[in-house]
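All protein chains but one are shown in place.
Let's turn to chain A:
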Amino acid sequence: MKINQLDARLSLVHFYVAFGSILFAGLLGLVQTLVRSELITLPSWINYYQILTGHGVVMALVFTTYFIFGFFYASVAKSAGEFTNRQRKAGWIGFWLLTIGLVLAAVMIALNEATVLYTFYAPLQASPFFYIALALIIIGTYFGAYAVISRYRLWKKEHPGEKTPLLAYMAVATLVLWLIATIGVVAAVLFQFLPWAFGWTDTINVALTRTLFWYFGHPLVYFWLLPAYMAWYVMVPKIIGGKIFSDQLARFSFVLFILFSIPVGFHHQLLESGISEGWKFFQVILTFAVILPSLMTAFALFSTFEIAGRQKGGKGLFGWFKKLPWGDVRFLAPFLGMLIFIPAGAGGIINASHQLNQIVHNTVWVTGHFHITVGGTVAVTFFGISYWIIPHLKGRILTKKMNKIGIYQTVLWAVGMGIMSSAMHISGLLGNPRRTQVTSYNGHEVASSWGAYEMAHAVGGSLLVISLVLFVIVLINLAFFAPKGNEEFPIAEELNPTQQTPNWLENWKLWIGIVFALIFIAYTLPIIDIINNSPPGSSGFKYW
């Protein structure tokens, strides 16, 4: 069954912007590594922190969001059926709002009116149009979320009593997480940043902005990760000729991700005044609960691999491992993503624990951490998806030659990211700070050991950009030049199709109720404290 052409087009425009964005932001990233390692100096009309703002905003908010919505539209249209005209229209409105927001943000950053980095911490004050741009991007996603969720509900109406398609369920779960998470940043932008940037209020409550930002900022990383999990749970088993290990546990792990990724933002604020130690530790406990669905996912995936490998004749304890399709980029890329997630997840555990965070907080270790999570695990999985989804949507095929270049591209990315993020992790342990143009500190002896690592960032960054250029070349081929045909949209079947999936997993009122209860417990008292015991607010500063 082919995807309706109108839905395919909606999905494709999102992918095109995503691919353009990652290439552009990747180049900015390379420039940063070259400046930090003092291989180049920037011309006077642009500054390092402007480039850093552009890199962060475009990678974290633009590339990911466009890719994820492109992927959701295709997945939902494929698994739950074509969108209605009204839903598709909402998708397009979402696309244009996102795009207007993207252009406006880009203009503000380019004009040096918003050199506040992608976390836009107050009281650094950007042009109000930068905050409007962020608001537009988020409002745009609400239209997209409406399209996806409303298609899912329509499917339920069309198929009373049946279990919903797993892909559509997972897309909806991810969007439920997104909708609840964005409440924080929307509140901060609408009620704090905009009135302050327009001059309607003189001062801003800094601690509150930071708390609202991180209420959003942590689930944001799960918004990136869960689409990768969709590919791991549903598509990878099909690609390797296997089955989904357990439909019900896959759904349950997504539910757990919703519950345990939101009321946890304080672990980003462990070193901050104004929030008591007890509340910090409470949220640290909730943070660690997210390990449970991660362990379930790891078990399910490796069971799928083993079962599929043994069916193909793999013998002995690890013989099945060799039987996996290593030469198929559609498998290799997401597999590398899973592999990278093992050290990446361990790094996350380090960051969220009091004592260890004390050493690494705001050092370039943290930069290394999110470069192997979102830049490693999520990005390579997205590469793997792109290699079949683009030809599928365009009625073309992934040729052997493109598959081969894809493998080089993916491995090059993993190597480049490995070099860069290892150097970041190690020099972070030595104290090297993140978000800093140069780190020589007038030749201070403590900083002298960091130079070699900065050089390694530049080497890694160069490999990453070469990899991105290859990626875009292959995708242009797959979208416009590859032979016509029908590339498979891989959706695996269940291992035990007769196993019942409990109805309560689709009881969204229940899950949303629980997550709000958790948020209420974890945030109400500390936020009341931040508001009631707030210092005189801060006026805006424009230090660039």
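Just so we're on the same page, contacts are C-beta pairs under 8 Å (C-beta built on N, C-alpha and C of every residue); 3 or more make two chains touch, one makes a residue touch a chain; residues count from 1.
The definition used in the following text is that contacts and distances are computed from a predicted model.
The UniProt record for the undisplayed chain lists the protein name "Cytochrome aa3 subunit 2", from the options "Cytochrome aa3 subunit 2", "Outer membrane biosynthesis protein TonB", "Metallo-beta-lactamase domain-containing protein" or "NPCBM-associated, NEW3 domain of alpha-galactosidase". Among A:25, A:168, A:188 or A:207, only A:207 touches the chain left out of the display. In the complete complex, the hidden chain is touched by one of A:5, A:84 or A:358, namely A:358. Considering the whole complex, the residue from A:97, A:275 or A:515 that touches the absent chain is A:275. Along chain A, the points of touch with the absent chain fall at residues 47-49, 52, 115, 117, 121-124, 206-207, 210, 246, 248-249, 252, 269-277, 280-281, 284-285, 288, 291-292, 295-296, 299-300, 303, 349, 353-355, 357-359, 361-363, 430-439, 441-442, 444-447, 499, 502, 533-538, 541, 543-544.
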